[in-house]
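One structure, as structure tokens, below. Some questions next.
Of the protein chains in this complex, all but one are displayed in their positions.
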Amino acid sequence: MAFKYKLLKAIDVAGLQVFDPVVRLCYGEEPKLQLRRIGLFIVIPLLTLAAFVALWAYVGPRHKTKAGEVPSPAVVLQAGQDTWRFDAWEDTKAADYKRAGQDREQALAAVNARIEELEPQAEQAAAQLAEVEDAYRTQLMEQVKPLYDEYRQMRVDFRDESQRREAELEDRAAHLSGSVAEREAFLDALREHRQWEEGEKAELAAFKDQIGEIEDAKAPELEAARAQSNDLGQELQYLRKRRDQLTSDNLSLKLADAEQRLEQREQAFLQASSGEEALSLANQILAEEAAMERIETSTYAKPWTLPDQIMRSILCVFTGFVLASIIAIPIGILCGLNRVFMAAMTPLISLFKPVSPIVWLPIVFIIVGGFIPEPSDSALLDFFNAIPVLGAYDVNPAFLSSAITVALCSLWPTLVNTALGVAAIDKDHINVARVLRLGFWSRLVKIVVPSALPLIFAGLRISLGVGWMVLIAAELLSSSEGIGKFVWDMFNNGSSQTFAQMFVVVFVVGLIGLLLDRIMIVFQRLVSFDGAPTAL
Amino acid sequence: MAFLELDHVSLGFGPPNDRTEVLKDVNLQVQENEFVAIIGFSGSGKSTLVSLLAGLQQPEKGCVRMHGQPVTEPGPERGIMFQNYSLLPWLSVHGNIELAVKQVFPRYSRAERKAHVERYIEMVNLTPAADKKPSELSGGMRQRVSLARTLAMQPEVILLDEPLSALDALTRANLQDEIVRIWGEDRRTVVMITNDVDEALLMADRVVPLTMGPEATLADAFTIDLPRPRDRTLSNSDPDFKHLRNRITQYLIGLNEEAKALRVDERKEMPDVRPVDFYATRRTSFWERLRNNDTDAA
Partner (left out) sequence: MKRLVTFCTSLLAAAASFAAPLEKTDLKFGFIKLTDCAPLVIAKEKGFFQDEGLSVEVVAQPNWKTLLDNVINGNLDGAHMLSGQPIAATIGIGTQAHVVTAFTMDLNGNGITVSNNIWEEMQQIDFDLDTPFPEHPISADALKPIVEEYLSKGDKLQMGMVFPVSTHNYELRYWLAASGINPGMYTKTDVGGRTDAEVELSVTPPPMMPTVLEAGNIQGYCVGEPWNQQAVSKGIGVPVVTNYDIWQNNPEKVFGVTKKWADANPHTHVAVVKALIRAGRWLDETDASGHYVNRDEAVRILSQPNYVGADYNVIKNSMTGYFYFQKTDKREMPDFNVFYKYYATYPWYSDGIWFLTQMRRWGQITEPKSAAWYAETAQKIYLPDVYLTAAQELLDEGLIEKDEIPWDTDGYKPATDAFIDGITYDAHDPIGYLNSHQIGNKDFVGTTAGN
């Protein structure tokens, strides 16, 4: 029983009240009521979501532009899977690089077996694709050729007829008499000729559009063959790269080679006769030793993949958020405590608050660049890269610029809320402090800040939301590796999956935003003392 | 020279065009170790008086003095228990009291402090709730925390603003005894606001009524020279007790009538408002309502 209430309390604190009826139902508490609540707060939202997906699945493929069509949920799911597969493949390649001994041999055997299995399949698929493509092309040509011929004939006829008519008109114009009626009739004839020309042209264009439509018509068979051949080709490419990673590019083999070379040199050095030769060989030995050291610490240079980029984005927004808090909370407290300071800050706050990240970023970029003249040799960067988790994600000027931009755009809600929370402190609490004769600092720490904390956290929560939104734009502009860079890269790829990948990003960004918000809600609930509910 | 005194003190609120003179020309002398009860109607200015004594507010005219020195700021030597408790909502019962104790007795070791805090929590019977936040307590429990906090500061002057108003009879009696005991043992000075004549009679050396506001002032004091310890079971039979109670009650009733008489004079024309019968409207049909509206309008 006690556990039940603890669980319910935890759910409540975590902001997951929707699951409250589920827990209660499990404990058999008022099943009817709980079922009704589940219906209202879980089933209905799920149904809405399902309706949204259904609507999307229906409308998406029917909305086409030349750049592509709105991807259906299935296509988006596929794109998501492909993105994750890319990451998994790269991880495997990196792991292969480090494999040694039996592990390496086993992996190699598996890879070779799979290659052997796939190669004939791929060949067959390629042959089939070529066949389908040929068939498609000849069929298309057969269909289109006579139409083109007809079109050409039409154009020739049109040209000839047009020339004939124009010559006729010219002739008529040359023999025009002074009669008004005749001149009017001529004008009419010319007008009629122009109309006829327009009509013919329109007819030609319509005919050509018809041809175009046939040419542009989708060929599902061809596309399927292409997709199949493509999938096989892709996997084979991956397997061949793996084979390289397990053989010629393998760390353990390279080390063995280097060792062998070192030994050769050492042998030669022992037998060196002249001083010159000995010196040269000794030098070579040192160089070889250095090379071996380098090989030992080398890793496969894995490209940035979405999961890594997500992690880096989260770290970036966190860095910016911490920075924003460090700036906003003290200034907010000062504003709340001192009306003069508040008055002094108000114009600055109002001025900078609405500035967009797109404007901040270039400015920040220049300023950060000023602090980091040489990225490969910068104490500031070294400092950040020495921070445990952060350091693994390569802090560079672009990262710092993005983080600072996030901070600049997201500090305002925290600042304003802190000022408000401090200024609106209950007079009774101040009276307590006065009676106890608390000094400035204890008053701040024991009375002012705790009483403003719920509002400060409400501000922080908004700040984090804003920061997350801003970050994507900042990363995109600064091309700092992260979700923003992923978006820009995928957009630049202009592949058939580009649209779908944008949708993947929509969901990834949304989900992480949701998660961050939930975390902030938990904090907010932990510091709220009046039991006031936090917004959804 | 009095230990604590109000010397022709006046105080009002609001801007000149909309002013309420709350207290006017108030004089009070409290002797050292005296227990004074101030009694008066709601809104007459009792709390204002207490906060003047505490130094939380400054008089506009006149002077508040302690040991002959003007009181310019509040301090822990004049411990005040606020009428609205003023507990810090983010601290537990223990934390609220500890904050005060830590400030008043900075030299206490951790253990001493803990013992001290716990003693006072025990005194107000809140040991089981020591770790609860104020929002998890009942009104009466909060009042007791506030009382414990004030007493735990062991101030020279204890200023109590209706300290027991929200408590049941039994708890109330216990705490009355406790306050009197502390006053008697440590020989402190107490100024207590109450609106319970019996309570004042049981506890105080002197009962001072505050006249009706605005422009309230202190009337002549009733000296209670009943022997201590006073037995509340006797209060219904003891003739002295009954006599004093009658006198004070009569006086207060008089004050009230005087005030009412005053108010009749300045009575304003009231708008003719008819209370709405929600229950009825809920049951009448739409058409009936329409008809009613018609007749109302007529």
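Letters A and B mark the chains in the order given here, with residues in each chain numbered from 1 onward.
In the analysis below, a residue touches a chain if its C-beta (ideal position, glycine included) is under 8 Å from a C-beta of that chain, and two chains touch if they have at least 3 such contacts.
Bear in mind that the values here come from a model prediction, so they are computed numbers and not experimental data.
Novice: I'd like to know which visible chains would be in contact with the absent chain if the whole complex were considered.
Specialist: Per the touch rule above, the missing chain touches A.
Novice: Of the residues A:12, A:244, A:266 or A:428, I need the one that contacts the missing chain.
Specialist: A:244
Novice: Looking at the full complex, which residue from A:81, A:210, A:356 or A:496 touches the chain that isn't shown here?
Specialist: A:496
Novice: Would you indicate which residue among A:4, A:36, A:152 or A:353 is in contact with the undisplayed chain?
Specialist: For the chain that is not drawn, the touching residue is A:152.
Novice: Quick one: which of A:291, A:327 or A:519 touches the chain that's been left out?
Specialist: Hidden-chain contact among the options goes to A:291.
Novice: Which listed residue (A:23, A:118 or A:140) would be found touching the missing chain in the intact complex?
Specialist: A:140
Novice: Would you write out the residues of chain A that touch the absent chain, in ascending order?
Specialist: Residue positions of chain A that touch the missing chain: 65-68, 83, 86, 137, 140-141, 144, 148, 152, 155, 159, 205, 208, 212, 215-216, 226, 230, 233-234, 237, 241, 244, 247-249, 253-254, 257-258, 261, 283-284, 287-288, 291, 294, 298, 301, 303-305, 369, 373-376, 396-398, 476, 479, 488-496.
Everything below uses one rule, namely that only the chains that are shown with their structure count from here on.
Novice: Report the inter-chain centroid distance for chain A and chain B in whole angstrom, where each centroid is the mean of the CA atoms.
Specialist: That pair's centroid distance is 64 Å.
Novice: Please name which positions on chain A make contact with chain B in the complex.
Specialist: 428-429, 431-432, 434-438, 442, 446-447, 450-451, 453, 527, 529-531
Novice: Taking the touch rule as given, give the residues of chain B at its contact with chain A in the complex, in rising order.
Specialist: Per the stated touch rule, the residues are 54, 56, 73-76, 78-80, 82, 84, 86, 88-91, 99-100, 103-104, 133, 135.
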